[in-house]
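This report concerns only the one structure given below.
Missing here is one protein chain; the remaining ones are kept as they sit in the complex.
Labels run A and B following the written order; every chain starts at residue 1.
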Amino acid sequence: MEYELGRSFLLRAPEDAELVSFINEFAEKKGIRMGIFNVIGSLKKAKIGYFDTNEGKYTVIELNETHELIATMGNISLKDGKPFAHVHAVLGDEKGNAKGGHLVEGVIFVAEIFIQELIGEPLERKPQESGLALWDEERT
Amino acid sequence: MEYELGRSFLLRAPEDAELVSFINEFAEKKGIRMGIFNVIGSLKKAKIGYFDTNEGKYTVIELNETHELIATMGNISLKDGKPFAHVHAVLGDEKGNAKGGHLVEGVIFVAEIFIQELIGEPLERKPQESGLALWDEERT
Partner (left out) sequence: MEYELGRSFLLRAPEDAELVSFINEFAEKKGIRMGIFNVIGSLKKAKIGYFDTNEGKYTVIELNETHELIATMGNISLKDGKPFAHVHAVLGDEKGNAKGGHLVEGVIFVAEIFIQELIGEPLERKPQESGLALWDEERT
């Protein structure tokens, strides 16, 4: 789907807030229905998900020490009529080893967030047989 | 090189398509000559490359299980007169361990792709002594 570029935001989210909820709440408050974002910073703890196609659900890996939030990217679209952030994140431990996956939740130490609003027909997430909620496919 | 922002696209690529080819075909179909993109999702299998500077070619690492496609970024420019996507990707396994490099190819389970077209003088990839095809360097 083709979009126009809307508003751009760069900000630091509050320490101890939960990152995924923060992005959802920010989008709702600002009226952002579609967008993309990225984040760098550090998380005090995190739950990352690996989608198990056999089980049809996410396996959750818990990281209970502070990790660098190295590369976080995602998009905002509609789910059940409300803005919904889909967030993926790479995290690094004190030896620099990288872990990552779908970000289920993360408690912020530092989060510098860039959000770019997209203007146009919203994409809507719909439940699939796989267990995921996805947009319709677009073919070339 | 300085560019204007062109069209913006957010879409879900089809399951079982090959991600690198999909981006190349999408760019060609839409007439995108320059751009940047990022992707999140999940790949059923992937080949990632590490460029070996001694050998002058990519060592290829094959991942044959489904991995989260955590952070994928790249650019579109011209190679042999056609749009060419240079794609790097971080992938995560069921324990959250991250692997990555140059994405040689990846079979899509889910791929949510953002593409931003750039308008201006195209950068062209030219073969180098190193074995890579690169743009001219730009100095500050």
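The rule we apply is simple: contacts are C-beta pairs under 8 Å (C-beta built on N, C-alpha and C of every residue); 3 or more make two chains touch, one makes a residue touch a chain.
Model, not experiment: these values are computed from the prediction.
Note that of A:25, A:105, A:124 or A:137, the residue touching the chain absent from this view is A:25. Set against the missing chain, the residues A:93, A:121 or A:136 yield one that touches it, A:93. On the side of chain A, touch with the chain left out of the figure occurs at residues 5, 7-15, 22, 25-26, 29, 38, 40, 42, 66, 68-71, 73, 90, 92-98, 109-110, 112, 114.
On the side of chain B, touch with the chain left out of the figure occurs at residues 1-5, 34, 36, 38, 48-53, 59, 61, 63, 71-75, 77, 86, 88-90, 98-102, 118, 123, 132, 134-140.
Here is the rule we use: only the chains that are shown with their structure count from here on.
Centroids of chain A and chain B (each the mean of its C-alpha atoms) stand 21 Å apart.
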